[in-house]
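Here the complex is missing one protein chain, while the rest keep their positions.
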Amino acid sequence: MKNPPALYLEADNVSPDAFAGKTAAQIAELSVHEGNTTPTLGKYFEVKGDAGATAADTKIVVKGDVKRVKYLGFKMSAGELVIEGTTDLYVGAWMTGGKILAKGDVAAFAATAMKGGELVIEGNAGNYLGAAYRGDWRGMSGGKILVKGDAGSDIGMYMTGGEIVVNGNVDVHAMTHAEGGKLIVKGNAKSKLGGQMVKGTIYVFGNIEVMMPGFKPNGEVELEVEGTKAKFAHFLGDIGERHGKSKGVVVYGNLYKKI
Amino acid sequence: MTKTVTDVICPFCGTLCDDLEVVVSDDGKKLLEVYNACVIGTEKFLHSQSADRVTRPRMHQEDGSWKEVSYDEAVEYTAQMLAKAKKPLMYGWSSTNCEAQSVGNEIAEISRACCDNTAAVCHGTTLIAVQDIGLPTCTLGEVKNRADRVIFWGCNPAHAHPRHMSRYSIFPRGFFTGKGQMSRKLIVVDPRTTDTAKMADVHLQVEQGRDYELLDALRVALKGEWLPDEVAGIPAEKIREAADVLKSGRFGIIFFGMGVTQSISKNHNIDAAIALTKDLNEYTKYSIMPMRGHYNVTGSGEVFAWQFGFPYAVDLSRGFARYNPGDTSSIDLLTRGEIDAMFTIGSDPGAHFPISAVKPIANVPSVCIDPHLTPTSGVSKLHVPVAFNGVECGGNCYRMDNVPIDCRKVVEPPEGMLTDEQFLIKVRDRLKQLKGAA
Amino acid sequence: MSEYLIKNGHVFDPVQGIKGDKKDIAIKDGKIVDKVGSGAKVIDASGKTVMAGAVEIHAHIAGPKVNLGRIYRPEDKLFSCTPTHGMERMGGGASIPTTFKTGYEYAKMGYTTAMEAAMPPLFARHVHEEIRDTPIIDEGAFPVFGNNWFVLEYLKNQEVENTAAYIAWMLRVTKGYAVKVVNPGGTEAWAWGLNCLSVNDPVPYFDITPAEIVKGLIEANEYLGLPHSMHIHPNNLGNPGCYETTLDTLKLAEGYKAKNTFGREQVMHLTHSQFHSYKGTNWGDFESGAKEITDYVNKNKNITIDTGNVTLDETTTMTADGPFEHHLTGLNHLKWANCDVELETAAGVVPYIYSPNISVCAIQWAIGLEIPLMMKDPMRCYITTDHPNAGPFTRYPRVIKWLMSKKARDTQVNAFKHKDKVLSQTSIGELDREISLYELAQMTRAGPAKSLGLTAICGGLKPGMDADVAVYNFNPDKPVANPDDIETAFSRCAAVFKSGVQVVSNGEIVGTGNKRTLWVNVKVNDNPQVMRDINEKFVKYYSMTQNNYEALGHHFVPNPFALEVDATQA
Partner (left out) sequence: MTKNITINLISGRTIQQGVAIEGGKEKANYRTAAGIIELDPTDLKRLGVWKNTNVRVTSPYGNVIVKAIETTQGPHPGVAFIPMGPWANSIVDPNTYSTGMPTFKGTPVTLEVTPNEPIMLGIQLVQKQCGVKSE
């Protein structure tokens, strides 16, 4: 990273798909955006090494201060992306495959509408992790996200499939409107958890600040989650929300809280 | 001799009252009396005449003083600022007419700016909720003619929309509501016993920040399912009673305001309120409506939408329109340090943004187009006073229920003053020259 | 104004009965003329197809529910927004394009006139602001009358003359074009959460039936002698078995004759007939009623229809049929918007995905094609997608491909997941008819223009008519190698002229034409009774004053074109 931008950079070309089959020189010619200007990657990054022939055999390592860089790994379908520092919005947004390793924090909208692949965040994740784009009812539908730190609000909104694991705590409104998928919170959850949830499963190892009234106690169960065997209190919800039936039986969302 | 102008539209709040009568001097230059308006509307019309009014553009000097400049110099500064900026923010638009907004959009398109209106700090989260689950609504006349259940949730029309209750929602006698207030049950949900709550048949004094839980509980109660003993500080029994009152109406309307859009959960509060409205339509007829603040914030959203496709927080920096509040919204753009020029019109972010979002305005080239002196003009490099829209010039506006009403001009602006639209056209034409556009 | 000569094209013009002969089309001062001087700019159309500009008879392209669709569907624009280029402003939107994109897309496909199908009168200012901001194409808007309190009250007492006077006032204050009826009575019932599913269901409180509303409005329409006929979206749209309600509605036109000076012959236009031609009792035994509907319409010359073709896209449904949208959101659980409009109407909006993998959607697709293929007279059946309800209007080239090529239809049928169901529930497999270019010109130009009463102005290439001309890269002399070539050719015109101004060249926008707003100005004798009624309703029940309701200044309709009607002798 060189010539730090005055504003923010939109580096939506930094993905194995965009790099594939290009030499270092060609990669340096790819466009980035600073406000309404469109300079090249080469202006801000020193590009070393050529890409593989395809996205699948391309690995990108982003070094330096990328706190003000958005869209790293945007729409990537294969290959590997390693971000060594903390970075900004839309990491791995609309990704369908491949692997992203973010060693620092990532800001909001990471893995928006993710369809597949793997996103590992060693720091903290921002808001709307694995959520749907505004207005869309199709959120994260596949793939796996691991957050080693904490995650923000509205994670997994409109989630329909895939899995999010947060080792730390999550902020308000996790899994709102979810219609499938799995969320595992090793730490604590704030309030509004699973609000308007239609289907899907949430596991919380720590406390829940305030429980949604639409979650009805449904006894206790012995479960093994992520290698941890423990007793969980089971809740069905969100009772207030509409629910479909399968073989004549109403299907609810499931919330398990470790006792 | 004086003249009386009738059917005058009040350019203050989203209620957009259109039955004002204004008495003006024979030469149409002085505004003498205002009838039918609320105290705020009356003040708006009368203050437009104040003697100490600034009538020419002014540049802020280092020592804090102001230097008067010509409109042409103001046009030049504004056009140059927008031409040079990499990511200018053009904010406001809610207190001007749709014609000016339309010219503003052309300017934004040429300078590839971010454009946003006051929904940013008002009903922006409502728009997000509407995008998530829709909006069963109606026009205000439907409320007047049919509503027998009226719910004010997190809003206080007695203070913010003073004539709303008498024109549309509580007192008027409509086609199917011949007994006026007697035909209606009023429910107010508010953490305070507001002057609106004092009139309610039922006041649910919700614990501040727990509206989302209470709305969910009401949805559960409609289904007659299990509830905890108390939700949001309100006993389950009272929640079930309220649910029955809602269900028993023939035509219900939920009005909501800043109490829910600005409290934690934000868009989700509205989302849940809309879901509740949708549920109630399984039993009877219900609608829901945001109590829009500025008299033409709704119009700004409409014009943005048919021209760019999005109602607010539109980012044109890449040459095409993008939208995602949290990224392209004014507060985030300012606090995150994403913009390098500030253009404000028809609103006062200086007074109504959190201070951390105001400080950045003072650090970039900035223009404030506003008939008033405001905190925004106070921290902007250039202040361009203009004619009062809806008083000194007409133009189309949209009421809180999206009904368009063409504002009326009642008096002449002071000699030589431009309207928003006239000033913007000059800026657009100069900008086209600078950008070499056709 | 400059002169043009479009040389050696294969001209298809039903107005003059020209069926593809090589002819030159001369343009002068915005009109088609016999000949132009040697200085005229020559456009070489040899090996190309030349037709009049196409006429859209029914689309939702401007106004409150369209914009509500834009506002609440950011995902409809995700990654689809286009930058400013050349003369084009920014655009965006797949199923609900922005106003600028709407104008450009129509023009690029050779359309020069379009009708906004449902204008809520209270929102007329909004509709006209969007029309003003929709470049190039001439537009008109149909105010809705089928649930209007004045109409319900007058017709309850068979006061046709008062209804007519009210319609004349409404067309004038809203700058409206025609009498639109949507789910007559059912939308007023919806204000109480109810509906009218047959032509005999009484409307709550007003105690009148949909049948009485429809007959009364036909009579009022003919009393005035308006350019277009009563334009109806009947009750019970979209339900299995609804074709019976549709037939009941069509029968209401029996015995009525068109009375007007615009060459219009029908007294009823049935819109998006595909949605009204369903047999069966549930979604399981759902089947086509296209034969029953077209058999009736073929026999009854005082009716015209449009198709409402399903294009198998993700789209946004929007209609003044409020109860239907509520029913639809119950089926697909997608976001529901609704707006009830005081004293007048309502509207609903719900996104919908017509999936080729769902048998019902595939059958709907087939019905939309069966109807035009079963209609004997292409002058009475027009191509629409009821944009955006059955699909976006930008898919017209694909619909044209399906209509012109059995091969293209078979390819699609074979691609369906439930192919056998489509073949068993419809007759699409047996229909070998392929629409000719001449028939296409009837279905998209001469026909809709005649139905709208615009025969003297557009829809043809006769000298004296507006010079709206479309030139397609399609050579009728060459056999079609691949049906997709048809879609390509009709997607982007080689050249388009709008009232004599070239607006498209090689698929690019090169001019904005003189966009006009079409409306109908009816002179009627003074009717103090009706004026008193109007005044009373505003004082008591409307939420805005009559003066503000009637205010529709020049800034809303900068370039009006009024069709004058004199009903004082009626």
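Per-chain residue numbering starts at 1, and chain names A, B and C are given in the order in which the chains are listed.
In this section, a contact is a pair of C-beta atoms (placed from the backbone, for glycine too) under 8 Å apart; a residue touches a chain by one contact, two chains touch by 3 or more.
Given the structure is predicted, the values throughout are model-derived calculations rather than measurements.
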Neighbouring displayed chains - absent chain, whole complex: A, B
Residue among A:E34, A:E80, A:D105 or A:D154 that touches the chain left out of view: A:D154
Touch with the omitted chain, as defined above, among B:E43, B:D201 or B:D244: B:E43
Absent-chain contact - pick from B:A221, B:A357, B:V384 or B:M400: B:A357
Among B:P172, B:G252 or B:G326, residue touching the chain not depicted: B:G326
Residues in chain B touching the chain absent from view: 12-13, 38-40, 43-44, 47, 50, 60, 62-66, 120-121, 124-125, 128, 156, 158-160, 162, 191-195, 197, 205, 208-209, 258-259, 261-264, 266-267, 293, 313, 325-327, 329-332, 335, 348, 350-359, 361-362, 372-375, 378-379
Touch list for chain A against the chain that is not drawn: 108-109, 126-128, 152-154, 171-172
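One rule holds in what follows: only the chains that are shown with their structure count from here on.
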Contact graph of the chains (line, ring, star, complete, other): complete
Distance from chain C to chain A - Cα centre to Cα centre, in angstrom: 44
For chain B, residues that touch 2 or more chains besides their own: 131-132, 318-319, 323-324
Multi-partner residues of chain C (at least 2 other chains): 72-74, 76, 335
Chain C - residues contacting chain B, complex: 62, 64, 66-68, 70-74, 76-77, 81-84, 87, 89-90, 92-93, 98-100, 122-123, 125-126, 129-130, 133, 191-193, 205, 326, 329, 335-343, 346, 349-350, 540-545, 547-548, 551-553, 555-556
Chain A partner contacts - residues on chain C that touch it in the complex: 72-76, 78, 333-335
Residue numbers on chain B that touch chain A, as the complex places them: 85-87, 111-112, 128, 131-132, 210, 212-213, 216-220, 223, 225-228, 231, 264-265, 268, 271-272, 275, 279, 317-319, 323-327, 336-340
